[in-house]
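Let me begin by presenting the structure, written as structure tokens, before commenting on it.
What you see is part of a larger complex, with each chain still in position.
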Amino acid sequence: MIHGVVPPVVTPLTAQGALDEASLAGVVDEQVAAGASGVFVAGSTGEVALLSDEVRVRALQVAVSAADGRVPVLAGVVDTGTARVVRQAERAEEAGADAVVATPPFYIAPHPAEIARHFRVVAAAVSIPVVAYDIPSATHVPLSASVLRELAGDGAIAGFKDSSGDIAGFRRALGALGDVPALTGSELFADLALELGAAGIVPGLGNVDPQGYVRLSDAVARGDLPAARAEQERLIRLFRIVEVADRGRIGATAAALGSFKAAMWLRGAIDSPRTSEPLGALLPSEIDAVGAILEAERLL
Amino acid sequence: MIHGVVPPVVTPLTAQGALDEASLAGVVDEQVAAGASGVFVAGSTGEVALLSDEVRVRALQVAVSAADGRVPVLAGVVDTGTARVVRQAERAEEAGADAVVATPPFYIAPHPAEIARHFRVVAAAVSIPVVAYDIPSATHVPLSASVLRELAGDGAIAGFKDSSGDIAGFRRALGALGDVPALTGSELFADLALELGAAGIVPGLGNVDPQGYVRLSDAVARGDLPAARAEQERLIRLFRIVEVADRGRIGATAAALGSFKAAMWLRGAIDSPRTSEPLGALLPSEIDAVGAILEAERLL
């Protein structure tokens, strides 16, 4: 289940800030049509940290319904502590998720042994697979290869998603995981991760250009590295959309997610570029700059 | 309401890990009897990050009932994003909290302007006061004096709790806040914070020695700095209980909260030293070491 291109879909909002169910269903459809092997709902790109529990569940239901069994739906169950993640995971299972994606506990400062216990408790609480998620830029809690080795050996985790940016660490993790599949969250070295043995990729930028990462993944699969490299270089150029916003006014999260949604809106994939509170919005001129990059890359 | 000694009470658990309501009511009673001006439920010391929403609400109800109007009850509403904190705050208000204590959004990387917006949205959602909580060791998101100035000026926040450890920053915050009261979360320089103009203190160690911080606070209030200094030095010695645990086995949060609960258990204040999943427990020998420090300080 955990392989191929599994985009972390955005959570489209209406101009008033409510969940835009129709747009979300459309995004899922578009991804499936483009060749995605799954969709990941309520990941970091899906603004999981900013969504209420009700919206998380509803977004998941909409995605499950839209996927309609064609591809599995993974659900982010990001929360600070074990009991909280267990509740998120139970709700996700109930809403039809095929797997849940959980980080180590954060806000607290856990020991690796506590991180391992966390995942074991979560895994025991649900009957769907648990994917361990390493995103230290958000959690400030790294997930080590030795914890992964232990959890993979136990069967406590069924997958690993790496958004650390550390490819040496990813390589170490691949060795530690054995048969348990690993996904990279990197938009910028998806090609390399696949060459090294990643089972799949989870690129936020895949929301903007669904075909691109599928082509990249297919190229690696058939051993055509020049094609993979060229596709990756093109996607790296496209990723410059995250740099258009004035960072003296909005934060890094707002700049990145705002540019993804702006690009999707310009391409007609969603009805509004709006992001969740308290993220600042891109200015019209910044949205224009996103559009210019899309045009330069022939995506508009 | 926001002044004096406002201990961040622990959340006592039974040996099986359930909320121990009787122990929690006893802790609140003990604090009120010792002279606390309020109690802070579901703070970092109260394991807020590890409690389910249900336990947060129930603990708050128990504390409100135990306080019985004698002192105000502040409720921690720690969560990653604005919509989530709003829900926490609404539930806290409904459960009888007199004020809520909220951090900036975390997991995301917010701009100061987004932090300010976050607090404004939370403040608008409830009719009880909002206290802004700076604890960058947990959130990795600092709260600046300029944001505090803006929020205090607007009336969006009714108080500030500083757990940054940065006394120069606290001093700057005092200047920025004007009449809005500031609390320090430091166990180790409560005396200095009060001398500088803090309205109150929120010491986790106050769970272990409720009288100590009240004596310290009273000493500063009557201008008896030598007495305050002596009390503080004694409490600094007592604080060494957080260092007894072997950190090769459990994390910093487990070591600190575990030692507080172990000390309270040894003193008969709670029925079990248990902490929430996934925190590792102190070893019996470590609990003995806590006991030895309590004896040395004549608290046992």
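Read from first to last, the chains carry the letters A and B; within each, the first residue is number 1.
To be clear about the criterion, a contact is a pair of C-beta atoms (placed from the backbone, for glycine too) under 8 Å apart; a residue touches a chain by one contact, two chains touch by 3 or more.
The shown structure was predicted, so the numbers you read here are calculated from the model rather than taken from an experiment.
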Number of copies constituting the complete assembly, 2 shown: 4
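Convention: only the chains that are shown with their structure count from here on.
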Computed distance of Cα centres, chain B from chain A, in Å: 34
Residues of chain A defined as touching chain B within the complex: 44, 47, 49-53, 55, 78-84, 86-87, 105-111, 113-115, 117-118, 121, 137-140, 247, 249-254, 276-280
